[in-house]
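Apart from one protein chain that is not included, each protein chain of the complex appears where it belongs.
Entry: chain A
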Amino acid sequence: METAPAYHLILEGILILWIIRLLFSKTYKLPETYKLTEKEKEDLIEEWQPEPLVPPVSKEHPAITYDVVTGPPSHKIIINGKECVNFASFNFLGLLDNERVKEKALASLKKYGVGTCGPRGFYGTFDVHLELESRLAAFMKTEEAIIYSYGFATIASAIPAYSKRGDIIFVDEAACFSIQKGLQASRSFIKYFKHNDMEDLERLLKEQELEDQKNPRKARVTRKFIVVEGLYMNTSDVCPLPDLVKLKYKYKVRIFLEESLSFGVLGEHGKGVTEHFGVNMDDIDLISANMENAVASIGGFCCGRSFVIDHQRLSGQGYCFSASLPPMLAAAAIEALNIMEEDPDIFTVLRKKCEHVYSALQGIPSLKVVGVSFAPALHLQLERGSGSRVTDLQRLRSVVDYCLDRNVALTVARYLEKEERFLPPPRLQA
């Protein structure tokens, strides 16, 4: 064997020693650099002070005391002891104190009791619920309908059932709060377009189409939805449904229509904004409404094709994990539907009254009317805002008090200032 030169051996020896040192030295982990001792931890725990659970609410906050209503909340309402004409409840068809509706509710109460004691899956499905669902589907001429026990939860559970993370939803800026909560729960990409502005929507859709062409694999699995309201709660005007349907087929997006204010109001037979514009019901993927306005009951429903609605029976959170609607309220809703079907003239009467009130409210100095002429819920806004929301609200409250003294009940529209995405200016609701 050749003997290696001395410097080879020395070099190799140093290298081996270096490797052994590296192998046995401690790895350098970042968190270990600031490991705290027990004493320090205890000190930190002692020092930490949380914020108070709720910040204090000032006594002048307008919502801290509610006006108390004694007696039935119908056309004449006794508020804080004073009897007024009620211009503030959403009792559009006047069915809140209808005798037939009350009789049916009482009959149902005597048969079923009040509560259902269970969600729909566990013996909470009553034959009244099934009947109401089939009646609603027949009324709206769709395949199937599904009932929720709370109006707010209806659209807020329906949107997250279909639209998940990664999907895209195009929403009008004036969407109501329950839609906003549904959007937040769905974790999808939300794109807002200007209120009732079809060009803005088309621009957004075109942008999305360009994105899709760049990445066709992703586009094949990204669902796209448009969520609009029939009659907007915040601005009292109607969405342009025929244009939306054209955009739907052009850009292949699905439409969810929220008809809380327009169900039982618009259209010849009260079927809502689809009848108003003469649009085919099948073109709309999902119609959602709550039964707390025209139908004078509690709860909400969604209707559409079975392909769409059946999915909510297992994935709608407000449906699966919550108790079902009390049967007496379902019976009241069925009777209200009966009245609506028997007597389609009430819708014409309602429309005439709306037009009458609209024209009567024009020309009031420094208050302008926001809304279309046939909308049953109007907003009165200050012509010149003072720039500060609080002073505006106080002025409006003084208007409301003035009206209450003269036995007319109005109300200041309430919004949660910090939560709303696009805060509407202060206004009265009539």
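Criterion: a contact is a pair of C-beta atoms (placed from the backbone, for glycine too) under 8 Å apart; a residue touches a chain by one contact, two chains touch by 3 or more; residues count from 1.
Everything below uses one rule, namely that contacts and distances are computed from a predicted model.
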Inset, instruction - Pick from "WD repeat domain 73", "Histone H4", "serine C-palmitoyltransferase" or "60S ribosomal protein L18a" the UniProt protein name of the chain that isn't shown here. - result: "serine C-palmitoyltransferase"
Inset, instruction - Would you indicate which residue among A:Ser149, A:Ser236 or A:Gln381 is in contact with the undisplayed chain? - result: A:Ser149
Legend entry - Contacting the left-out chain in the complete assembly, out of A:His8, A:Lys82 or A:Lys111: A:Lys111
Inset, instruction - Pick out which of A:Leu17, A:Leu130 or A:Val349 touches the chain that's been left out of the picture. - result: A:Leu130
Inset, instruction - From the listed residues A:Lys26, A:Lys39 or A:Arg406, report the one that touches the chain absent from this view. - result: A:Lys39
Legend entry - Positions on chain A contacted by the hidden chain, ascending: 36, 38-39, 41-42, 44-46, 48-57, 61, 63-64, 66-74, 77, 79, 86, 88-91, 95-97, 101-102, 105-106, 109-118, 120-127, 129-130, 149-153, 162, 176-178, 181, 184-185, 219-224, 249, 252-254, 282, 290, 292-293, 295-298, 305-308, 310-311, 313-314, 317-318, 320-323, 325-326, 328-329, 332, 409, 411, 413-416, 419, 429
